[in-house]
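Note that one protein chain is taken out, while the other chains of the complex remain in position.
Letters are used for the chains, namely A, B, C, D and E, taken in the order the chains are written, and counting of residues starts over at 1 for each.
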C-alpha cells in the first residue's frame, strides 16, 4: 500500500521534534486518489463577540496532535490502515473581513471536495462553518447537520449585521445548506437572553436535544436519537469546543458551565459511527486562554475521533 | 413597567464594553420600591488562614458577569420580568481589621434590608458572613442557614482568636443569628484535623449532609432534605466556592479535591427554589489563582441562579 | 471649587474596592463646563493583524488605574487642582466592522470635542485612531501628530484592504487629518519588510526619529526635536504601547524587542509638556498576554502622565 | 506514646509558615522502630519522552501538603494515632543518567526497607519505579503490583534503549520483580500506537482493567477485582498522576483525556484498604504545567490516602 | 574550621533536590558562636493595602535560593569562608493580627540578636520591619536606616489605623528606633497622593534621595551619599522589592514603573559594603504575581548580596 505510506504520519522522531503538522501528516495540497481526508486550518476569528483569538487555534492543535497514536481503542481500529490523509495547511483568510474570508474558505474547500476528500476544518470561530457548508452543499446538496455546541448560533443578526459567529446557522438555513429534517443540535445550555431566543432552533425547524435533556436520557440514547434523526444522508459534523465543560476545555470563546466531560464526548462521537460524514470541523478554541494545552490536546483527540469515524465507516463498508 | 427598566441591566453594548457592574445593573445606592435585590461587594480577606486575595473577587465576578443573559432555562424564567436590582458597589471594609469590617458590613446591609431588598454579598473570605448574618437577623431574627461548603467553619478559635474565616459560623451561633433547627450544611469533605473537629456541626446542633452522603443519596434527595429541614423560615443562603471541585473552580482559598461539578451545583440550587431567601452570598473566590476566569464565570452563574430563585419565588407567589 | 469635586476621583475606599472607572472618576456622559478631559474606552480590535484582544484593554486599564494618586512628582503638580474629568465609558463599536466602528468613534468623540473637553481614548488596536483624528480634525482642522510607536502604520493596504491597524496613518494623511509639517513619529524600530516600506513615513512627508536615532541623541534632545517640530499647533498625542520594550509591556499586539524603558517614556512625556494637546490615546494593550498587570499598570501611568500634561499647561497658562 | 510525637507532624504554625517537609514531618534519615513510613523524593525525569520537569515534583507536593489534616473521613481514622513517619528527603539522582539513578534509588530504598519502614516515593517520572521495585523485591521477593495509570509502560524499548518511562514495567517483569499472578493495571486508555502495543500487558501476563471496562463495572467492582486479584501478597502500589483526568490534574507528563475524577480516585484507594502495601509511589507530576497547584494538591491528597491505607491496615490488625 | 562546616550549605545534591532551606543551610534554632547570620521567614501580610500574598514569599525565596553559589564576583569574596549561618525557619505570626505578630517577630529576633547573630528577615509585607527594628533597637539603640524602596511608608495612619505597611516607618520614628541623622531613603518614586504626603520623610527628618535624583547623580554617587550619611553607626538595611522595576520584579505588592534594574541594585548594594549592618530584611515579594520565579530569584540574589556585605566587612576587619 505504498500510496498510503505517502499519506500517513511519520513517527520516527520523538514527539517533541519536527515541524508541526497535524499528526505529522505530509503538508501537501495535491490530493491523490488515496487521500481520504484533509486537515485544513481556518484561522479566522473576526466573528467573535466576546473573547477572541481562535486564529491561533490551528497552530496550537497541530502542536498538541503530535503525541496522538493511530489506534482507537473504543472503535478497535487503526485509522491509517484504512485512510490516507494530508495536512493541507491553512486557508488564506482575511482578518477583519468575514464575507471575503467565507468565500476563501468555500473556494478552498470546494477544491478538496472535488477529489472526494473529506475536509476536517480547524477553526477559527464558528462563523467559518458557513464557508465550509457552502462548499459541502455545492458538492452534496443540503447536508444533515450534527452539531455539538452549547449555543445554537441561530440569531438573525448581531448589532445589525448578518454574518457573525452567533448568526451563522441561520444564514446556513437561509442559504438552504442544511437538510433540516435530518439535522440535530446537541448540548444547548447556558443562561440565555430570552425564551424566544432560546427557541430559535425550534422556530427554524431544527431538532435540538439540550443539555438538560441529554442529562436525563444519557449519552447512549442521545446517540440513538442522533442516528435516527440523521439517517443515511451526507452529514456535516460540527463540534464547538464549548460543548465540553470549561473545566475540561477552558480555552474557548464563550465558556458555559455545566457542560460535558471529555469521556462523554468520546462516547457520543463513537456512538454515531454509522453516519456518512462528508465534512467536519472543530471550532472556538482560543489557545491564549488555554491551560497547559488542555483544550488543544482535547481538540486534537476530538479530531482523531472524527478521523476514526471515517476509518470505521470505510472499514465496515469494505469489510 | 418603567421603574423596572431603571433597575435592570442594559445590553446594548458588546459584552466586552462598558464599565463593569454586575450584569450591567445600575450602580446606585438609593433603593426604590422596585429594587428587589442589591449586589454588594464585600472585599474583605483578612480572615484567610491559607491562600489570600479574595479582596479582588467582587471586581473579577462583576467582570465575568457581563455575558450573562437573563433567562434561566432550568427554571423557565426571565429574571428581570420579575425583579429589579442594582449593583450597590462595595462595602468600605478595613483590611487588617476584622471586627471593624464586620461592623461596616453589618451597618451597610442593614440599610439594604430596611427597604426589603435582598442583599447578595460577593466576598471576600467567609468571615464576611458574620456581618451579613447580623444585619439579616436584626431584620428577621435568627435565620435558617443553607450552606454549601466543603468546610464547616465552626472552629472555636484560630491561634487564640475568635474571629476568623474558620470560626465564623460558631460565632454566628454564639450570637444566636442562626435558627439551628431549620439550618443545614451541605458538602463537607476533605481530610480534616480530627474526628472531634469534624463533628463540630453536630456538636453545635447543625444538621450536616457531608459529601460522602450526598454522593450516596444524589442531588435530588439532597434538595428534598434541605427543603424539608428548612421549611418556610427566612433563609440565609451561603455558597462557599470551594464546595465546587477545584477542577471547576481552581481560584479558591482552600481547594478540596473530590468536590461537585458545576452541573450538580445548578441542580442543587434549582432544587431549593421554594425557600424564602432573605439574603445570600458567594464567598472565597481568589482571582489571582483562577484559570482563564473559570472560577469567576462560575461564580457569576451561581449568583445568577440565586437571583433566579428570588424571581421564581416571587413569580410563583404572584402567579 | 464645588464643581471640581464632582469631576474628580473619590479615594475613600481601599484601592481594591468599588466599581472600576478610570481613577474612580464619575461615570457620566453629560459634560459640564469644568470637565477638562474625558476618558473614553475604544474596545475595538478588528484591525489587528497578529495577536488580538485589545477589546479588553479599557477594562484592564481602568482596573489598574485605581491605585494611581493625583500628584505628579516629575512635573510638581497635583492634577485635580487644575482639571475636572469623567470616565465617559466606552464607545459602542461593532466588532468585525471597522468602517462602522470608526464612525461610531468619530461621532462620539465629536460630541466630547463640542464641549472643549479633551478626549483620552483607550484602545483597542491602533486603527481606532482614525475615528479619533476625524473627530479632532472636525473641530481643530489637521492636527500635529505626536506618535510614540515602534511601527509607522503607514502601509497603503493590507491584503487589499484599506482600513487596518497598519494602514491607519496613511488613511489619516489621505483624509488630511494630520498637519504633516508639525508632526513627528518617534521610536520606529524592529525588523521590517523592506527598505521601501520602512521609508513610508518619509515618502509621505512625516518626520520620523527612529529608535536608532533616539538612542544616539538621548531622550532630552528627542523632546526638543518634538517640541520644535510641533510648535504651537493643536496636537493629537498617540501612544502605542509597543513603543515600550516588551520586557516592560509584554501584553501588546506586536512586541518589538530593543524598545524603551518606562523611565524613558516618563522622561519623554514630561519633556513635551508645552504642547497643546487636544486629544490623545493609548492603544494596543492586550490584557490576556499581560503579566501580573504589568502592561495595564504602565498604561494607566502613561494616561496619568497625559493628564498631567493637560494640567501643567492649564496651570502654566493660568499661573 | 512519646516516640510517636517525634515522628508526627507539627501543626503549630499557620499553614503557610515553616520549612516545607511533607505534612511538616521531621526531616531525618535515622529510622527508629516507630517509623512506619518514609516519604522519599525521587526527582528524576530523564525517562520522559514528552513533557519534562517532574524533577520539581517532590518540592511542589511537599509545598501542597502543608494544609493536610490527619483524619481521614472516608476511612474513619486519624493516621498519626497509628503511624510514625518521616520525610527522608530526596534520593541523590543523577540527571541524564538513568541506570546510575535507578541504582541510587534502589540503594537508598533498600536501607529504608531494612527497618521495615514503608517507603512512599514521590517521582519523578515513572522510570523511578524500577529502582523502587528492585529495593522492594530484594526485601520481599516479587511483589503484587497495583498500578493506576493511563499507560501500561510495557514497551520493550524506546528508540533502541531499554530504560525509559514507557518501558519500565517490562524491565521490572524481565527482572522478576513483579508477581504477575497477583498484579493488576487499572485505567489504561488513550489513543495508542497499535492493537499490538495496546495488548502488551496481556502478552506479558499482566491483568488489566482498562478505563472502558472500569466505566462499565464501576469503581466498587473495580476495587473488588483488585482485591481478589492481589490477595494477601506484599504489594507495590504505583499511582501515575495521569490516571486522573487532566481537568483535575493538568500538570502531568502525558495528559490523556477521558480520565477519572479525584472523587473516583478516592473511592478506588479507600476500596483497596485490605491490601498489604509494602511500598508505594506517586509519579509524573510536572509542576510547571500545573494550574494553581491543583495537581500538587491532588497528589498530596493521594499520598495522604496511601498513608491512610497503612494506618487502616495496622489499626485493623491491632484492633 | 569544622564548626563552619556545620553552618554552611551542602551542595552535594542537584539543585532541584532536597528540602528547601535558604541556600540549603541547616534548619536549626540553637545558635552557636560561629553563627554570624540567621535567615528568618516573616510570613505576615496583613499590613497590605493593595495586592496581598507575601505570606508565601519565604517559601518561594528559599526555593529560588537553591541554585545560588557562594562566591561573589563583584566583591571578590567567598561568603562561607568568613561566615557561618542557619535558616532559622519562620516566626510564628498570627495572620490578621498585626500588633500580636509584630510582638512575635520582635521576641524571636531579640533571641537571635542576643547571640550577636545578624537576622536577615524575609517578609512578608513591609509592616514586619517594625518588629525587626524593635528587636534591633533593643540591642543596639536607634539604628541608622538604609531603605531601598519606591515608597516611604511614613503615613500617619491608614483608614484610622496606626499599624499598616504604609505607616510603619513613622511608627518606628515615633518609637525612637531609628537614628534619623544617620538614616537615608533611596528610590522614592511613583505618582503619589499629594505634595504633602510626598514630603513626609523630609517633614520627619529623614534624608531621602528619590529616584529622580538617583537618575541624575548615578549609582556611584548615591552610594557615596549613603555611606557619608550613615557613617559607622549600627545599620538596619531594608530592601523593599518594589525598589526594583516591575519588569525585573513583577511579583510585588505595589509595582511602580520607572524603577531600577537588577544590575543597578547590585551596584548599590556592593557600593555600601563598608556599612556596619546589624540586621536586614527583604520584603514585599508576592509569589502568586511572579513570573517564572523572576522576582524570587532576584530576591534570593539580593539576600546573597546582603550576606556578602557581612562577609566583606568581617573579612576586611580580620584581614
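Quick notes on this one:
To be clear about the criterion, a residue touches a chain if its C-beta (ideal position, glycine included) is under 8 Å from a C-beta of that chain, and two chains touch if they have at least 3 such contacts.
These numbers come from a predicted model, not from an experiment.
The missing chain, though absent from the view, touches A, C, D, E when the full complex is examined. From the set C:194, C:228 or C:318, the residue in touch with the chain omitted from the display is C:194, counting the whole complex. If you put the hidden chain back, the residue from E:22, E:44 or E:304 that touches it is E:304. Contact with the omitted chain, checked across D:8, D:21 or D:46, is made by D:46. Although one chain is not shown, part of chain A still touches it, namely residues 12-14, 16-21, 27, 41, 43, 55-56, 58-59, 62-63, 87, 89-95.
Residues of chain E in contact with the chain left out of this view: 11, 14-16, 67-74, 76, 78, 245, 247-248, 261-263, 266, 291-294, 297-298, 301, 304.
As for the chain not pictured, it touches chain C at residues 49-50, 159, 189-195, 197-198, 210, 212, 215, 245-247, 250-251, 254-255, 257-259, 289-291.
One rule holds for everything that comes next: only the chains that are shown with their structure count from here on.
Most remote from chain E, judged by the distance between CA-atom centroids, is A. Checking A-D, A-C or D-E against A-B, more than half of the residue-numbered contact pairs recur only at A-D. Should one ask which of B-D and A-C has more C-beta pairs in contact, the pair is B-D.
Residues of chain B found to touch two or more other chains are 14, 16, 49, 55, 94-95, 159, 245, 247, 289, 291.
Judged by the touch criterion defined above, the protein chains form a pattern that is neither an open path, a ring nor a star, and not fully connected either.
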